[in-house]
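Can you keep this structure in mind? I'll have questions shortly.
All protein chains of the complex are present and in place, except for one that has been dropped.
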Amino acid sequence: MKLKNLIITGSLAAFAVVFNMFEGSLPMPLPGIKLGAANVFSLLALILLGVKEAFAVTLIRVFLAWIMTGNWFALLCSLAGGLMSATVMSFIYIKYRDDFSLPWISVAGAWAFNVGQVSVAALVVNDIRVLLYIVPLLAAGTAAGWVVGWLALLLCKRVGSLTDINS
Amino acid sequence: MGMKRGDRAMLGILMVILVASGVVWGTRSMTAAPDAMTAEIIQDGKLLQRVSLKKGDPAREFAIEYKGGRNRLKAEDGKIAVIEADCPDKDCVKRGWLKRPGDSAICLPHRLVIRLTGESEVDGVTW
Partner (left out) sequence: MNIKIGTSRPMAYLAAAAVTVILIIFLYAANRENGSRSFQKIERESYRLGTIVRITLYGEDSKKLNNALDLSMKEIERLENLLSVNIPSSDVSLVNRASGEYPVKVTEETGVLLERALEWSERTGGAFDPTVGKIVKLWGIGTESAAIPGSEQLKQAVELTNFRKISVVHKAEGTFVQTAKGQRLDLGGIAKGYVTDKVRALLINEGIGSALIDLGGNIAVFGNSPKPGNWKIGLQHPFMPRGEYFGVAEVSDVSVVTSGAYERYFESGGIRYHHIFDPATGYPARSDLASVTIISEDSTDADALSTALFVMGFEKGISFLRELKNIEAVLVTKKPEGTVVYVTKGLSEGFVLKSQDMKREPAVQ
């Protein structure tokens, strides 16, 4: 079972990297705003495997993206965002699963990502006003997060036979 | 897909944030000025200095020297102009206030260009 988990984690991470790259080649409406489809796989890892694996998928994705683009700024942003996101999603999923549906857990993850991302950006640029950018990011993050959560739900139903996701 | 308790709470939080920032932004853009701009002062192809221009700024004056020649500049209230020049044609003074992104004033005798940064509607101007 352990090996299987490892394989699935790896596959999910690979998927996440590819989606990440694919999104990177699409034009962004505003800097920092994107669907974040890669998060589908972190979410899947969380549901199918567990917290450890979710963090693993997130970290692998962030670092591979960095290796491929060499963009330090993006690395710091997505590292902070990804860790925040994985933490918040894991916390809600483990503790308050009954109160939240999957798409909204994903939205919470997206918000956490946005907060992490903007905090790093504000630190790096050394300009507190960058924090104001959180508002459009949250709005976009809500939509994107919801879609991502919905996609994850769909994939869950296909990939693993799940018993206790029902919403 | 029905919404759960937590979902509704999150939606509520989002709405509050959006409405609040909408109100703040709306009042700000009504009372306060648009964003700040920067004027680049370039002599002989070299950037001498950047001057940030904000609405409501008090007047500032400074002089740019060039081989005995001189241009006096004045920046105020989000705009900048050459107010005095000892060159023969004084084109730069006639240019008046620069206030839109991409606006520029040129003093050929003193090899001076003052240009506001930002996106201009055109890529270049032929003259």
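When the chains are written out, they are named A and B in that same order, and each has its own residue count from 1.
We adopt the following convention: contacts are C-beta pairs under 8 Å (C-beta built on N, C-alpha and C of every residue); 3 or more make two chains touch, one makes a residue touch a chain.
Everything numeric here is computed off the predicted structure, so don't read it as measured data.
Only one residue in the set A:Ile8, A:Leu76 or A:Leu137 touches the chain that does not appear here, and it is A:Ile8. Where chain B meets the omitted chain, the residues involved are 42, 44-45, 88-89, 91, 94-96, 98, 103-106, 108, 111, 113, 121-127.
In this section, only the chains that are shown with their structure count from here on.
Averaged C-alpha coordinates put the centre of chain A at 38 Å from the centre of chain B.
Interface residues of chain A facing chain B in the complex, by the touch rule stated above, are 92, 96, 98-101, 103-104, 107-108, 135, 138-139, 142, 167. Across the complex, chain A is touched by residues 1-7, 10-11, 14, 17-18, 21, 25 of chain B.
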